[in-house]
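Sharing a structure with you now.
The other protein chains are all here in position, but one chain of the complex has been omitted.
Entry: chain A
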Amino acid sequence: MGGNMKKIIVVGNGMVGFKFCEKLHQADQEKNFEIQVFGEEQWPAYDRVHLSSFFEGKAKDELLLAPREWYENRSIELLTNTLIVQINRNLQVVIDHLGNKHQYDYLVLATGSSAFVPAITGVEKKGVFVYRTLEDLEALKSYASHCKSAAILGGGLLGLEAAKAALDLGLQTHVVEFAPRLMARQLDDQGALLLKTKMEELGIQIHLQKTTSEILGNGKLKGLQFTDGSFLEVDMLIISAGIKPRDELARKTGLAVAPRGGIVVDDHLKTSDPNIYVIGEAASHRGLIYGLVAPGYEMATQVVNQLIGKEVKPFEGFDMSTKLKLIEVEVGSFGDALGETPGSKPILYKNKTKGIYKRVNISADGKRLLGGILVGDTSQYGMLHQFFQNHMALPPEPEDLILGNRGGKSAQGFGIDALPDSAQVCACENITKLHLCQAVQEGNQNISSLKECTKAGTGCGGCLPMVNDLLNSELKKLGKAVKTTLCEHFSYTRQELLDLIKIKEIKTFRALINEFGSGQGCEICKPVVASLLASTWNEPIVKHQHIQDTNDRYLANIQKGGSYSVVPRIAGGEITPEKLIVIGQVAAKYQLYTKITGGQRIDLFGARVDQLPDIWEELIAAGFESGHAYGKSLRTVKSCVGSTWCRFGVQDSVSFAIEIENRYKGLRAPHKIKGAVSGCIRECAEAQSKDFGIIATEKGWNLYVCGNGGSKPQHALLFATDLDSKTCIQYIDRFLMYYIKTADPLTRTATWLNKLEGGIDHLREVVIDDSLGLGEELEREMEFLVNTYSCEWKEVVENPQLRARFKPFINTEEPDSSLQFEPLRGQKIPSNWV
């Protein structure tokens, strides 16, 4: 350690204090700082937000944000069980409860808050608890074992959390609130009333407008006496009436403290002493205390940036929007939820039958969304929050925001051009649209250089399609031709490459890149070419192992920790008891974690590479085939039970689903394809959320196309009605083949259709009216692919050379010992994911 290191002392090892250590360690590349942390509790920092999961049986260790080794490995000195009792600002020293002195250059107070306990007579009685620390929870839990009922004092966010805990402990639960409604700060009367109704349905009794005058009982609590004369008999009381910032240390040392508590900080989170910062719930910023973790984290980042000398924007308060699931009830609240802005106009939607309440508050000029409330259904929260946060212009009929578009003129798209410059595109790295546009204008005109320059899309990668659209739209504005060439190795589009492969009869990646490309290829073009070769020649994909992404290379899905999961095909979701038993036996033998998938089949997780061929040998012997869950190919054709059993069914949906799934199994495409067949209009197979969906009618089948679930759900569109089975298959043949031939890489059918000129009408002309004269060719190509299908796993299992590729090491037969698992609910999960 160098001699001129600055010493940082962090007082408080809560969530915010921990985040500060993490951020500072990360940012301090030059090792300028030495960190020492004091925590008064016996455990290192734990996840207070999910404290109630402690009652769901989660162990204490699982709640820790990081084990002690985490601090040791980073040379952060952590002293738990140690309370700092004094600060000597002149000497820059803190003194702990044992009298030890610790020198600091900068002091960061992250002392957090304690539960606010109102001064009610009898509050000291046995059976009265607060809900704040793990210690509180342990005490509460052990006392509860002798109790039948509990009252929670406080009907806010924290109080309802505590109510959930009491419910989990099997107690008759009462919530006592002084205000006339629950969550008074986040919800209006109607929203709170709905929440109350839902809570009551779950067996929680809600008592509103009750002021407790005395806690009765002889040494031990017996009940609550209210000022209105009524009495509530309970065995225990949990006080959750708010928080009180821990500012006593600051008070003693003469730092400015706000009248209602909290250590006063400026916009740079500095106290009246320039060497002392405060972050988290102990800070009073512009008169406000922030009792959520997100603003605390933001403060931690701010201070870290200041310490390492990075330019910082002043802390300007924080959006206190919340979305959460409270005891089975979804609740969202954002911005000016109660409509307190002068002139604001609310739009309300209430559905008592469904238990849904929505409210948005529109500005006086009708142009901006000020805030809102969602109870019972928070699915629109993300979209509404975007509108609110980015000050986006509202649609002409603002009620569409909560009601959805109800026919008529189609709603304005939320396309990339509609987004304001301030819109956050990449949430992981906090990159705005403006930031990206500028980077494009400065010359970052391909996706990789844009990613490298801005870091957008380098976290979870979920925003990459949006980043790409933005790049193309910006390039167009700059007057540059946008040609979606594949990557630096091929200046052709996917469609052009497909034509070249076909016309020139190219069968390998090497031949294609030698003749039409340059370099050695990459992770973009190799899998695309693999898919094109498969869609054209349908040779076993194991032949092109070196250009397959890892899932296609090992014919299984890679999972956390590097093990693989195995999904046998269960066409239409129909399986005999005998085959079900085989899956169970295989899973038990290889100790695989089993889970039912959304596509009506069974996923077996946690197989080592070298176990895959053995597992498949057993599955194939029992008559299973590859489910292609690893491929950009047909996954499942889901079905409901249909007319064979169901009293409503009008067609045999299972038989048709099996026929279709077997027809298209193994079909390689630009992206995964999912289908479904429903036996009647009730649509139990959810066919309208699939790439192709079939719904039975009295006369035949209705065909829907281009739907998907996922991050941007889109309903499939009705394509043709009352088809017989043969025509229905003919249309799907043409539709899928046209998609395979014309879509960009990694584009689902829904996105493909959205970009297709002429849209669904054009698609109908091509498929039904054969306007391009392609019909027969498309059918012939599909027929070829159907006829040349073979199970990839069968080939591997039967071929010793291919089998030999499934081992972790070339130079030894040992299995990979880096794979590690831990138990969860009687099964296993991977444990080494950082």
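Convention: contacts are C-beta pairs under 8 Å (C-beta built on N, C-alpha and C of every residue); 3 or more make two chains touch, one makes a residue touch a chain; residues count from 1.
Following the convention adopted for this analysis, contacts and distances are computed from a predicted model.
S.K.: With one chain of the assembly withheld, which option in "Chemotaxis protein CheX", "Nitrite reductase (NADH) small subunit", "ABC transporter substrate-binding protein" or "PTS system IID component (Man family)" matches that chain's UniProt protein name?
M.R.: "Nitrite reductase (NADH) small subunit"
S.K.: In the complete assembly, which of A:359, A:526 or A:803 touches the absent chain?
M.R.: A:526
S.K.: Of the residues A:547, A:654 or A:763, I need the one that contacts the missing chain.
M.R.: If we include the chain that is not displayed, A:547 is the one touching it.
S.K.: Taking the full complex into account, find the residue in A:451, A:632 or A:665 that is in contact with the omitted chain.
M.R.: Spelled out, the listed residue whose C-beta touches the missing chain is A:451.
S.K.: What is the set of chain A residues that contact the non-displayed chain in the whole complex?
M.R.: Touching the missing chain: residues 448, 451-453, 455, 458, 461, 488-489, 510, 519-523, 526-527, 545-547, 549-551, 553-554, 558, 560-562, 805, 808-812, 814, 816, 818, 832-834.
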